[in-house]
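For this view, one protein chain was removed and the others were kept in their places.
Every chain is named by a letter (A and B) in the order it is written, and numbering of its residues begins at 1.
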Amino acid sequence: MTGYRIKQAVRNGRKLIVADPRKIELTNYADIWLRHRPGTDIALINGLAHVILRDNLWDVEFVCERCEGFAEWSEVVEGYHPKRVEEITGVKAELIEEAAHLFSQAERASIVYAMGITQHTSGTQNVLSLANLAILTGNVGKEGAGVYPLRGQNNVQGACDMGCLPNYYPGYQLVDALESRHKFTQFWGTDLPDKPGLTLPEMMDAAYSGEIKALYIMGENPVLADPDANHVVKALKNLDFLVVQDIFLTETAELAEVVLPAVSFAEKVGTFTNTERRIQRVRKAITLRGNTQSDWETLVALANKMGHNWVYPRGPEEIMEEIARCTPSYGGINYDRLETRGLQWPCPTSDHPGTPYLHRDTFSRGKGKFHGVHHIPAAEEPDEDYPLLLTTGRNLYQFHTGSMSRRSKLERMRPEELMMMHPDTAKDYRIKDGDYVQVESRRGEVKTKTQVTDHIPPGMVFLTFHYKETPTNRLTNSARDPVCNIPELKVCAVKVKKVMN
Amino acid sequence: MVSITINGNQYSVPADYSILKAAEENGINIPTLCYEEGLTITGSCRMCVVEVKGVRKLLASCATPVTEGMEVQTESERVISARRDILRLLIANHDLRCLTCERNGDCRLQDYCYRYKVEDTPYKGDKKHYPIDTDNHFFIRDYSKCIKCGKCVSICAEVNGAHVYDFMERGFDTKVTSAFDDTLQETTCTACGMCVNVCPVGALVEKSVLWEGRPWEVKKVTTTCSYCGVGCQLKLKVKDDRIIGVTADKSGSNLGHLCAKGQFGWEYVHSQDRLTDPLIKRNGVFEKASWEEALTYVAHRLQGILQERGGQAFAGLSSAKCTNEENYLFQKFMRTVLHTNNVDHCARL
Partner (left out) sequence: MKEILVCGGTGCISGDSRLVHDALEQELSRQGLEAEFKLKYTGCHGFCEQGPVILVTPKDNFYCKVAPQDVPNLIHQLKEGKVYDELLYVEPTTNERILTRHDVPFYKKQQRLVLKNCGIIDPENIDDYLSSCGYKSLQKVLKLQPEQVIQEIKTSGLRGRGGGGFPTGTKWDFARKSVADNKYIICNADEGDPGAFMDRSLSEGDPHAVLEGMLIAGYAIGAQEGYIYIRAEYPLAVKRLSIAIEQAKARGYLGKNLLGSKFDFSIKIKQGAGAFVCGEETALMESIQGNRGMPRPRPPYPAVKGLWDRPSNINNVETLANVPVIMEMGSERYAQIGTEKSKGTKIFALTGKVNNTGLAEVPMGITLREVVFDIGGGVSDGKKFKAVQIGGPSGGCLTEEHLDLPIDYDSLLEAGAMMGSGGLVVMDESTCMVELARFFLSFSRHESCGKCTPCREGNTRLLEILQRIVEGNGEMEDLDRLQSLGENIIQSSLCGLGQTAPNPILSTLKYFRQEYELHVKNKVCPAGVCKALLSYKVMEDKCKACGLCKKSCPTEAITGEKKQAHKIDVSKCAQCGVCMEKCPFDAIIRG
């Protein structure tokens, strides 16, 4: 959908710069395509900033009035002259100059990114450098500008907003801040732990080491979705107790002691929050299947079995009322108001119209901060033993671990994994289009069919994580970004060899 | 703002409005077949023609901007005569097997024939017959019912960018189809199905709805797509407590546009693999259990670990697939019942 809108904008005469090592469809629409090596985003972005600074194309007024940390940051960027950036990223210096000029001269420019930026050991730094670029050119806080992280799943935004994070209560209220802990202690009427919890990858490590004894998984499939799948399986098997709540008996559910059947979106009432922070209704279209019940009912029943007294006779609508009471950005949300178009948070009061874009007059932290960030190489780069770089992603017809999309007609569009490999690389390995190969990393191996295509550069291969027959995450590296613990799914080193099917 | 007169009544409307929009916003319906908000105005069906004082010919209201002092008649004798002839011409070259057509009762062509009392056509003659194309996985293409409104051509080119369709041949022989009249698999089609959703007649029909129920028996429920983070609004078509298809809903940011997953990826809901009962693994084998049994079992196990190890022994993974309300309760459960902040979900993946 985002692609549609970008393509429409290009057709209406807007300019497009695509930075992607892969020849994605949008590169056909791009005025400039920066085909950088995976894992060199910071260098590329700093290079763009360097040119913008050097040629005096930055928004002096915006930077002076609304930002801080400029001086320190500019010293960092100083070192990223285009020639050096070309060496790191493989993008021609002239192209970097051209892109920097195009971007900085736009009246309004947006930056749209997804997991290609975040799933790196330098994920946080990557995002910061994009933010630097946006504030340097004054492209924040106005319509048609801004930095847009694209959410991969329908309610990632909502799950974060609701506090399904180890360090936040709902509405990003810190668990280790006294004030908010006090607020929630009172609101929920019970004592609360005072330290931030473990992130998902840390949980897996803790389960592996035995610190975590019980894991409750509601609607996730880490066996296929998480990096270094062999490690994940060992960790899950090491638990004392695993309960999984899902609509299918997933690869993860199979390892559980108890599986609780859940309901699909078509059978439930509630809300999802999309990537533009718009809270929208989910409506019940069909009755419950078999002997199932809604996830919220299961949670309420379990809490009450464990001695609590949760009562929501009016169901999800009433839960939303509770959310609104404890979550300032959702303060003005109620089901009646969501009936037609949904509302974009922050929406603090019931007469607030919602907020289409953020940081209009001031940033949430006050001033926009420049963070000087340096290029950090990926944790595992190709070497003699594992000479190819594996990057992972998705295809249009499948979704995530395929548990939904593979059980629909979409399956017929792409029924199996097709590892992309450049014709030159394929020639070196004597691999033809349609051949089967074994892909091996330091952590595991998988078998896949090959698609020989120039959509990816030589020396690189591309796999999705949709197919249980080719569980790509057995290969990926669980090395993580030190700040937010996102694993480096976008870069690892592999080797391939041709096999018989 | 300009002031115009429609059917004798004066209205004040923004200067960049078309006559069609001005009429619509003031509760005056003008029939259209090829007009679709957001797509290029082709002005091709000519159903929306109106009479404007001082202009010799009738004007397509979708394509004509309002001007100050304009006097418009939307249902004058001349207008109705033209519309009736357009309808007679269309049905003269249209497969009129309405009895079993999936769009029977939900068809613009039918509606307008009724509205303008066009019972039959005097223009009997050559009629185009094309075999129904059933080759693609998701929908049929029955071009004997196509009225060449061109909306599928536009939406595919202007929204998706796939440019699958165009007009082939000329004049009476014109056919809307894919390049070289190939099956859609041979084209750049991404199976977004938007062409199906804009088709005003029964030329493009989802396979999943074929023979499943008449339009008036099908309930349409507006909801949010279950796949990615864009949160497209769509309508689930439900018959006898089963989803049979999806159609566009224009209330959301997606403006009624969808991708293959939203449009055709819903069948997992009715998969035979759906879990229907709680399962408890005993001796390595899952056994069906009642909710009471399963929840008691889980509560007991959790309670035991809680007493023995405290909250730090727990972790919970919530879901980006679940609702806000469920996510809220999940973290509340982890924090207040299991006394741990070890709660996360796949945002990091």
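One rule holds in what follows: a residue touches a chain if its C-beta (ideal position, glycine included) is under 8 Å from a C-beta of that chain, and two chains touch if they have at least 3 such contacts.
Since the structure is predicted, the reported quantities are computational estimates derived from the model, not experimental observations.
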item: Chains on display which the left-out chain touches in the complete complex; value: B
item: Which residue of B:Ile6, B:Ile19, B:Ala60 or B:Cys152 touches the chain not shown here; value: B:Ala60
item: Residue of B:Val52, B:Ile86 or B:Val343 in touch with the missing chain, whole complex considered; value: B:Ile86
item: Interface with the undisplayed chain - residues on chain B; value: 41-47, 49, 57-58, 60, 63-65, 78, 81-82, 85-86, 89-90, 92-93, 122-123, 125-126, 147-148, 150, 166-167, 169-174
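Criterion: only the chains that are shown with their structure count from here on.
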item: Touching residues (chain side chain B, partner chain A) in the complex; value: 137-138, 158-161, 190-191, 208, 219, 221-233, 236, 238, 241-243, 251-254, 257-261, 264-269, 271, 273-281, 286, 291, 294-299, 301-303, 305, 309, 311-349
